[in-house]
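Omission of a single protein chain aside, the complex is shown with its protein chains in their original locations.
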Amino acid sequence: MTSRIDRVEISKVAKRYGTERALVNVSLELRAGSMCALLGHNGAGKTTLLGILSTLVRQNDGKVRYVGGGTEVEGDALRREIGLLAHSSLCYAELTARENLELVAGLYSIEGGTSAIEAVLDRVGLDARARDRLARTYSRGMLQRLSLARALLTRPSLVLLDEPFTGLDRGGALAFGAELAALRDGGAIVVVVTHDLEAIAGRTDHVAILRQGKLVFEERGTYDYEQLKDIYHRHAN
Amino acid sequence: MTRYLAPLFAFLGAIGLACTCWLIFTDTPLQYSWQPNNRHWVLATGSGSLFFNQKIFFWHVPHAIMLFIAVGVAGVSSIGFLWKRNPKWDDVALASVSVAVAFGAVTLITGSIWAKAAWGHWWIWEKRLTMSLLLWLTLVGYLLVRRYAGASGERIAAGMAVFAMIGVPFIYAMVGAGDNHPQAGSEGNVATLNSDMRPAFWSSMVTFLCWFLTLTITRVQSARMEREVRELREKGLDTGVLE
Partner (left out) sequence: MSTLSHAARIAWKDLRIELRSREIFYTMAFFGGLLAVVYSFVFPSNADMIKIAVPGMLWVSIAFAGTIGLSRAFDRERENDTMRALLLAPIPRLSVFLGKACSIAVLVLGVAVVVTPMLWLLLDVHLFDDPGVLILSLVLGSIGFALVGSVFSAALIKVRSRDVLLPVILYPLLIPLFVAGTSVTAGMLAGNQPKVWYWMGFLGVYDAVFLVVSLWIFESLVIE
């Protein structure tokens, strides 16, 4: 019984690390079927906000509400709906692709067994011969595919991405951007933290810029690369 | 109101210190010595007596007791901190541990001096000294973690404090029974402390309790003030009043 998230309400969230303020009074609303680009310089608080959204960081102040089907989604049910894609693969180097996904399937109670796993591996285009090799032997691109497969297998309704384009070449980044757009079109809430404006240009419909922990710009709309660059330079500094 | 707590305890402590010293040096007899056979302080003369060295008891025991109290306070406030994540609880834990480390050092040093005077060794592995040493080591570890573990230091140290507090009964059971440590009275019970020594003993307990509270409260208040100043500064920066 899954309860898909269709809205995330972030209200007045604040986070400190010791004496440093990572986030100050951040309020934002995320909607289903949208891709939000979370931009800002290093240290602006983007990763912290993503951490809070993923429930791995507890905020000091403020509230985050995940709403699905009119009710609030919490706890285990909430985590079932969250998918994370980071710069690291989140997969065990000493297991094969199939074994990694079997573990995920077990932890997330995914039905469909092996066929679901094969289907998602096909979808991301991971070479069939590589699926039984240890992840340690994969190239960066293959790891990225495995990582994506891992995220797709659980069919998350809130997809959080932390610098997913790092290390990918131009073609790879654009292809990955297309994948994210597909997720968004499928109704998920996608949040991308990135510096690679080109990869998300034309795909995002919501831009939020953090500077020194504060939300300094937020707007919904489509932006091409030039527009994104312009907005970024104006607000992130 | 709470502004006056620290000066109040400091004042009481100062009076207490004067009284205690007076009592120790004029009111308690010099010739007490420890009889291991019937576990008693008896009036003795000659080479069996501890003379002046016995006086250190009045410093050692209260410091040891404060060390244990401090571990309890640190443990409980760490539980509060981990539960509510309110930094005020953490302030209390940190203050308590810092003060406890100082008190622990005094306990160990006075205990060592006493051991040398009474048994001829600078250190012996008996019950209370061992317990004090272990607790002290854990508390020093707490401070090291807070200092060097970065942003997660507060949480991890709080975890240590909780584990340390829970570990106290185990340490107690571990050090075993049967040793030469002088009891406060014949059965380790303060009530059976020889009546001549009681006024000085209670006076020293109250003095050092006041001293402990003074130090802890002062540190907590100083931490809170630091936080308030920081928050004001941030507010100023946010609203543009400050640059």
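For reference, chains read A and B in written order, and residue numbers begin at 1 within each chain.
In this section, a residue touches a chain if its C-beta (ideal position, glycine included) is under 8 Å from a C-beta of that chain, and two chains touch if they have at least 3 such contacts.
It should be emphasised that the depicted structure is a prediction, and the values quoted were computed from it without experimental measurement.
S.K.: Return the single residue from B:86, B:152 or B:222 that touches the missing chain.
M.R.: Answer from the full complex: B:152 touches the omitted chain.
S.K.: Have a look at A:82, A:207 or A:231 and name the one touching the chain we're not showing.
M.R.: Answering carefully, the residue with contact to the hidden chain is A:82.
S.K.: Could I get the residues of subunit A that touch the absent chain, sorted low to high?
M.R.: Against the left-out chain, subunit A lists 51, 54-58, 76-80, 82, 84, 86, 88-95, 99, 103-104, 106-109.
S.K.: Would you write out the residues of subunit B that touch the absent chain, in ascending order?
M.R.: 82-83, 134, 137-138, 141, 144-145, 148-153, 155-156, 158-160, 162-164, 166-167, 170-171, 173-174
Throughout what follows, only the chains that are shown with their structure count from here on.
S.K.: Let me have the rounded angstrom distance from the C-alpha centre of subunit A over to the C-alpha centre of subunit B, please.
M.R.: 50
S.K.: Quick check: in the complex, which residue numbers of subunit B touch subunit A?
M.R.: 85, 150-151, 153-154, 230, 234, 238
S.K.: Which subunit A residues qualify as touching subunit B in the complex?
M.R.: Interface residues on the subunit A side: 17-19, 21, 24, 58, 60, 214.
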